[in-house]
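What follows is part of the complex, with its chains left where they were.
Order of writing sets the labels: A, B and C. Residues in every chain begin at 1.
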Amino acid sequence: MDDARYRIGLATARNLDPEAPERLEAALKEVAPDLYRHIVEFAFGDILSRPGLDPKTREIATVSALAALGNAQPQLRFHLNAALNLGCTRAELAEILMQMAVYAGVPAALNALYLAKEVFAERDAKGLS
Amino acid sequence: MDDARYRIGLATARNLDPEAPERLEAALKEVAPDLYRHIVEFAFGDILSRPGLDPKTREIATVSALAALGNAQPQLRFHLNAALNLGCTRAELAEILMQMAVYAGVPAALNALYLAKEVFAERDAKGLS
Amino acid sequence: MDDARYRIGLATARNLDPEAPERLEAALKEVAPDLYRHIVEFAFGDILSRPGLDPKTREIATVSALAALGNAQPQLRFHLNAALNLGCTRAELAEILMQMAVYAGVPAALNALYLAKEVFAERDAKGLS
């Protein structure tokens, strides 16, 4: 059994968003249930939990990559929230997304910032920072 | 005249790599000389010099984005060097690139790591960290 | 006249989805009517009808490519349906999309699987396999 990786992955995912594992499991249950476990174990357990970089810096790298890719809006939404949950400020996230205008083009930066605006408004409505 | 932005951009670029402005100017001289000035003023002067994020964190975001895009090898090479010049460690950069296996796929991570290996070897040959 | 290519393309397209040609023709009628004919003749007639690969394998290759590209949702929706119409199982399609987590990243796989879930539900509502 591979319970250690799963438990570490679960804790890492919950640190980003306490409901993340349950939501992912429900989303994949009907279509690819095993992928839920592989994502928790590999993405969160093997990679994101590594001690070589602090979780906040990892989220900055992820937000930047997803904004540059430009076709991963649900995941960018998740990681903008995760970054804020870990203590990144909205201003820091806006800086990263603005910077993508240089490296991925103005449209990539604008579309990521429009999504960030939605995320910030949703958090305002929930009283979250 | 727009000298303030140019001077700030020049200082920001030189902080990443002291020879960067001269190399970029030479590379663009024959084909698009004005773009040199626009990059120094906009990319380095307007964006990368903003105080809202420290330069090392900005380089982490850039390295991550360029690795995810996967078709910007010369710029990834430049920013891997810049990140090291600013005090990022090789281990930190390897962490970011490994993380791209999750968000941009294993090929994107591998190709970025193979480039990092070349950069690290070049720096070894020059006695750089 | 180029009727042979058109007739072959029409038959190939209808094999994927009996209503595909009419729907494509209607969608392009106002904006680029000639493109309808070029797509039937080139994409379906010249390429997809070639005997060197069976139609089901061609659909697997297409679903995989569209999921990896990540910005062709209407076409991925069409080809998930086409693959099922040709006898691919839902489980086989889920396997291909899961595999994209390795090659195009976890977000590409997840977004394709979320779309597959919608397609499967629509087919359930119509009593299709």
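Convention: a residue touches a chain if its C-beta (ideal position, glycine included) is under 8 Å from a C-beta of that chain, and two chains touch if they have at least 3 such contacts.
Quantities reported herein were computed from a predicted structural model and do not represent experimental measurements.
Q: With 3 chains in place and all of them the same protein, how many does the whole complex in this file have?
A: The complex in this structure file totals 6 copies.
Definition applied: only the chains that are shown with their structure count from here on.
Q: Is the contact between copies subunit B and subunit C built from the same residues on both sides or from different ones, judged by whether over half of the numbers are shared?
A: Same: when the shared numbers are divided by all numbers used, the fraction is over half.
Q: If I superpose subunit A onto subunit C using their CA atoms, what angle of rotation comes out, to the nearest 5 degrees?
A: Value: 120 degrees, nearest 5.
Q: Looking at every pair of chains, which two share the most C-beta contact pairs?
A: A-B
Q: When the centre of a chain is set as the mean of its C-alpha atoms, what distance in Å lies between subunit A and subunit B?
A: Subunit A and subunit B have C-alpha centres separated by 24 Å.
Q: I'd like to verify one number: the distance from the centre of subunit A to the centre of subunit C, where each centre is the average of its C-alpha atoms, in whole angstrom.
A: 30
Q: Using Cα averages as centroids, what's the distance between subunit B and subunit C in whole Å?
A: Roughly 40 Å separates the two chain centres.
Q: Residues touching two or more other chains, restricted to subunit A: which are they?
A: 43, 66, 69, 72, 75
Q: Which residues of subunit C touch subunit A in their complex?
A: For this pair, the touching residues of subunit C are 70-71, 90, 94, 97-98, 101, 105-111, 113-114, 116-117, 120.
Q: For a test of understanding, state which residues of subunit A touch subunit B in their complex under the given definition.
A: For subunit A paired with subunit B, touching residues are 42-43, 47-48, 50, 52-53, 57-58, 60-69, 72, 75, 91-92, 94-96, 98-104.
Q: Can you list the subunit B residues touching subunit C in their complex?
A: 100-108
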